[in-house]
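So that we are looking at the same thing, I have put the structure below in structure tokens.
As you look at this complex, bear in mind that one protein chain is not there, while each of the others sits in place.
Here is subunit A:
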Amino acid sequence: MTTLIHRPEYAGYDFGPAHPFTPSRIAMVLDLIRCLGHAAPTLAAPSATREEILSVHDEAYVAMVEALDRGETPPSAEAFGLGTPDNPIFPDMDPATRWLVGGTLHGARLLMAGTETRVLQLGGGLHHAQRDRAAGFCLYNDLAVAIRAFVDHGWRVAYLDIDLHHGDGVQKLFYDHEKVLTLSLHETGHYLYPGTGHIQELGSGPARGLSVNIPFEPFTESESYLEAFEDVVPRTLEQFSPQVLVVQAGADAHFADLMGDLALTTQAFERLYRRILELAGEHAQGRVLVTLGGGYDAQVTARIWTILYLTLMDLPIPDRLPAEWLERWQHLLGDDVGATLHDPEPAFPAFPGREERNRRNRDVVARLLDSLLRYWL
């Protein structure tokens, strides 16, 4: 069983109708779960306090978000990443984000109290937010606040990020922390935002070897992605031996997501979720805290995160999408949505250059492991 964290206030984290990071993504998941007959009670967590936000963010940055909420227009807002095309200013940003952070943090507390082993936060995953600035649709870093709480509790934390984009904010906040392992799988930063996440970023000081990045070639498909995952993630977790696994489960590495160029299918995501649960069982005493993240094609995120939910709840994955749901969300689903929860197989014709791409991915993994072994031996 899995505890589900959500509350209606999450919908307040909304950059506006033209912005891709829209709260309707979560509403569609909740409705799909309900239409499939698998609705479970959700737990409404308290908002994070200002002090809890300050456990990872600078006071000056938080004060800037608060000033913008009061309607002030400080000229230096953009220096904090606010009021940019990615992070436009919206009403009540501070409280809206604190609800999300509070949910992820509450999930962490349930795990620390020992009352739960699996928590799914239906929101959050704001992995780009940095100590002193907003970045890439992320205002406060809910993942980092939760990780900080685990660390203060004395736990070793493994962070696993399967979003399309590098989990740069979390990596940077714990880059020299010997109790935090960060593992990110993403499309290579040579092309894609945020431009980091290269295999040479290995952590510093006592945390050397505890920052692990697997950058993939554009157009990488499921098989090559899962192969790299198996080559790196299990042995890294075994080596580090964490007490909890924190997972940012962005869905934008799907082939239909236009934010980038990775090409996973829903079947690959299900496989990833099952492996993550197995690995949490083998290396983290079964404790896993999962958040959402990126994902910008409504019909894709709804299906993928429903599969995530069903997998975490140990429920069977039904074949078909309910007609009622398809009808209700028609205006957001577009023409590409099929009749099934999973992608059709094959989901798309093969991209040219697959062998070359897979070889390059394997070479990257080999170089990464060469570097990591120096710190593990």
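Here is the rule we use: contacts are C-beta pairs under 8 Å (C-beta built on N, C-alpha and C of every residue); 3 or more make two chains touch, one makes a residue touch a chain; residues count from 1.
As a convention for this text, contacts and distances are computed from a predicted model.
Within the choices "CBS domain-containing protein", "ABC transporter permease subunit", "Phosphate import ATP-binding protein PstB 2" or "Two-component system sensor histidine kinase YesM", the name that UniProt assigns to the complex's undisplayed chain is "CBS domain-containing protein". Only one residue from A:E52, A:E116 or A:D168 touches the chain missing from this view: A:D168. From the set A:V62, A:L110, A:L202 or A:A263, the residue in touch with the chain omitted from the display is A:A263, counting the whole complex. Considering the whole complex, the residue from A:T196, A:Q239, A:Q285 or A:S371 that touches the absent chain is A:T196.
Of the candidate positions A:G123, A:G136 or A:P215, contact with the hidden chain is made by A:G136. With the whole complex as reference, residues 20, 78, 81, 84-86, 128, 130, 135-137, 165, 168, 189-196, 218-219, 255-256, 258-259, 261, 263, 348-352 of subunit A touch the missing chain.
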